[in-house]
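Heads up, one of the protein chains got dropped from this complex, but the rest are sitting where they should.
Letters are used for the chains, namely A and B, taken in the order the chains are written, and counting of residues starts over at 1 for each.
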Amino acid sequence: MSSAEILQLVITGLTVGSIYALVGLGFNLIFNATDVINFAQGEFVVLGGILTAVAVGTTGLPLWLAIAVAIALVAALGALIDFAAISRVRRGSVMTLAMITLGLAVIVKTSLLLWVGPDPLYFDPFTPGPPLRIFGAVLQLQAIWVIGIGVLVMVALKFFFSHSRVGREMLACAIDREAAQLMGINVGATVRLSFILSGALGALAGVLITPLTNATYDQGFTLALKGFAACALGGFGRASSAILGGFALGLIEAASVAVLPSGLKDSVALSVLILALMIRPSGLLGGREERRHTQAM
Amino acid sequence: MKIEIDDIGVRFGGLWANRGISFRFEGPSITAVIGPNGAGKSTLFNVMTGFLTPTTGEIRLRGERISGLAPEKVAGRRVGRTFQIPEICHEMSVRDNVLVGAHRHIGGNLFSQVLNLGASATAEREAGERVDAILRDTRLYDLRDRPAGTLPLGRVRLLEIARALASQPELLLLDEAASGLNSQESADLAAFIRTLPSQGISVLLIEHNVGFVMELASTIAVLDHGQLIAIGAPDAIRNNEAVITAYLGKRKS
Partner (left out) sequence: MRQIHVLMVLILAWLLAPLMIHTGGTFNLFIFAFINLILVLGLSLLFGYAGQISLGQAGFYGIGAYMAAIFTVRSGLPPLVGLVAAIIVPAALGYVIGRPVLRLRGYYLAMVTAALGLILHTVFVEWVDMTGGYSGITGIPALTIGPLSARSPVTMYYLSGAIGFIVMLLALRLVDTAYGRAMRTMRESEMAARSCGIPTARLKAEVFALSAGLSGLAGALYAQYVGFVSPESFTIDTSINLLLALAVGGVGSLWGAAFGAFLLTFMPEWFHQLQNAYGLVLGALVVVMLTLEPRGFWGILLRLRDALAGRRAKTA
């Protein structure tokens, strides 16, 4: 393979990898706060893309406004999910909550199908113009946005967790919820916030990628699996690991397209997921498994 | 029944939870392992029952190594155990929970059991009779059809013991069985444990309630910070300087 092809591969890999990292981060946020895997995480992404496309297409809103509205709406949806369902389940197990999120994913997906139909939706890239040419590889302007904003968001989150009071409280809940509660941290509010942030992150990912790949109502679950794969590669509970995992997954997927028929692309990512979990269930970089009661040793 | 604990060491990262622990005892008898919280008692239990592999050393039962075997294999060597935090099946009845203990005696496979073929049916019935006897001995018989999750803690601990007994062990390991019991329940439990050696069952108790084991055990081993600091008859242990220091801290002279 020529160096131009390799560079192209890297660009593609980092672009989708950025999306997978954002989805993985969303998973992590909710998992850290509640020990629940949010099966609707992928739907947040799809909603972000489709809502923006609809806002731009039918109401003629300027792009930046449409994006803001879409992200805000999905964040609000996250809050609603916590308010209406998650926080109300008293006698359920973590699995029950996860299945509720699965039910929600089905609701969102069916609603989208009924509302916008099965065809892909689209809106223009943030900045118009032809793609750049770097050393023989093609770099779409939108891809710069995806990687750029993605990295910016990840850095901002890191800062948020280490330097803001709210962020540190979220981390405390992740480490030990009971202890956090005893220290006066409002766990309920933290959970609510994690859902809101998760929704916003997911929607942002959708908004970023739609100009490149279009948004279709049924992309959600596969995206969720890939975000999960990002976390699995990196290790649950650690944000930085999900980011690394996301980019790694993107690169692996991009590389596979060079060698395998395109119809197998998704299977590659899924196989990575399976292998990663088989080799090291707590994530290849080491992470935290779901909290279970363990025998005192 | 002879058990040899031979230079057992267990290391987690940089920390030795057990280090250089060696002792042995024979049965039928009642032996206790005591020590302050965090002394490494449960770690030792987990090594003995296959839930942990030791970093160093070996445990031999009747001369054969059992350390490093999977828990279900250790159970097959006639070792039964209870857990510090009881692990029962809440939605099954008390009787069914105890029947699980007899699982390896029932044998057969999926098909022979579902179709209730010959040997399986007989084995099931015999196990049932044995379990009923155990339920009577532990005074759980009247509760046998209740869901196990509705029992109070004292009964739950007895239920775990009954389940372990259903497997017909030679060695029974009780992990903090008296923890959370009131004085009447503790006394009842001690009385019950006392009857076991006469049935050929050796008992190894972990307790951090020293009073409970003083009357009960013939030999007491004391752990502190992962190491064996004393072993002997209750009287000797009661007056042992190292033991007192471990529990109460150094005396100001």
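Everything that follows uses one rule, which is that contacts are C-beta pairs under 8 Å (C-beta built on N, C-alpha and C of every residue); 3 or more make two chains touch, one makes a residue touch a chain.
Just so it is clear, the model here is predicted, and its values are computed rather than measured.
Novice: Pick out which of A:70, A:100, A:153 or A:243 touches the chain that's been left out of the picture.
Specialist: A:100
Novice: Touching the hidden chain in the complete assembly: which of B:87, B:215 or B:241 does that?
Specialist: Residue touching the chain left out of view: B:87.
Novice: Hey, which of A:1, A:89 or A:258 is the one touching the hidden chain?
Specialist: Missing-chain contact among the listed residues: A:89.
Novice: Spell out the interface residues on chain B facing the chain that's missing from view.
Specialist: Looking at chain B, the ones touching the missing chain are residues 49-51, 70-72, 75-76, 80-81, 83, 87-92, 96-97, 99-104, 106, 108-110, 113-114, 116, 120, 124, 127, 163-164, 167.
Novice: Over the whole complex, note the residues of chain A touching the chain we left out.
Specialist: 37, 84-85, 88-89, 91-96, 98-100, 102-107, 109-111, 113-114, 221-222, 225, 228-229, 232, 261, 263-264, 266-267, 270-271, 273-274, 277-278, 281, 290, 292, 295
As a convention for this text, only the chains that are shown with their structure count from here on.
Novice: Can you work out the whole-Å distance between the CA centroids of chain A and chain B?
Specialist: Spacing between the chain centres: roughly 47 Å.
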